[in-house]
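Here the structure comes first, spelled out in structure tokens, and everything after it is commentary.
Every protein chain but one is kept in place in this view of the complex.
Presenting subunit A:
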Amino acid sequence: VAVGDAVPWQVVDHYENPRNVGSLDRKAKNVGTGLVGAPACGDVMKLQVEVDENGKIIDARFKTFGCGSAIASSSLATEWVKGKTVDEALKIKNTDIAKELCLPPVKLHCSMLAEDAIKAALADYKLKQDPNKEESEKKA
């Protein structure tokens, strides 16, 4: 590691004390699962959300295999989605994640992967709520 490439303490913190590591029951109707990968670096990220009957995210878990920045980005993502509604969570931007973690430019793609994971999880949840609607939309 070259001088000037110091890992931001925020990343180290999430790496050493990750929040919300684990899994939710992906078969449950109110659980959305997002599974994404970054082909350039081979990182994989799984993010899951549990949504209550009011559309509010009440729990979130993640499992990420990759670099510290990818782990930190997904850990932060699970912290941020909790308490938000599905629509509010969709507004989370990778730039906010990157800023919060002080990610260097070379690691910005990790925050993008986290944003993709959130969107994938929420899309999966939405699909489970109304599969018929999705089918008829596809046919239209």
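Annotations
One rule holds in what follows: a residue touches a chain if its C-beta (ideal position, glycine included) is under 8 Å from a C-beta of that chain, and two chains touch if they have at least 3 such contacts; residues count from 1.
The rule is simple: contacts and distances are computed from a predicted model.
Considering only "Sec1 family domain-containing protein 1", "RCC1-like G exchanging factor-like protein", "Iron-sulfur cluster co-chaperone protein HscB, mitochondrial" or "glutathione transferase", the record for the omitted chain gives "Iron-sulfur cluster co-chaperone protein HscB, mitochondrial", by its UniProt protein name.
Only one of the listed residues, A:R19, A:K63, A:K82 or A:K126, touches the absent chain: A:K63. Within the complete assembly, A:C41 is the residue of A:C41, A:C102 or A:L127 that touches the hidden chain. Taking the whole complex into account, subunit A touches the unshown chain at residues 35-44, 46, 63, 65-66, 109, 112-113, 116, 120.
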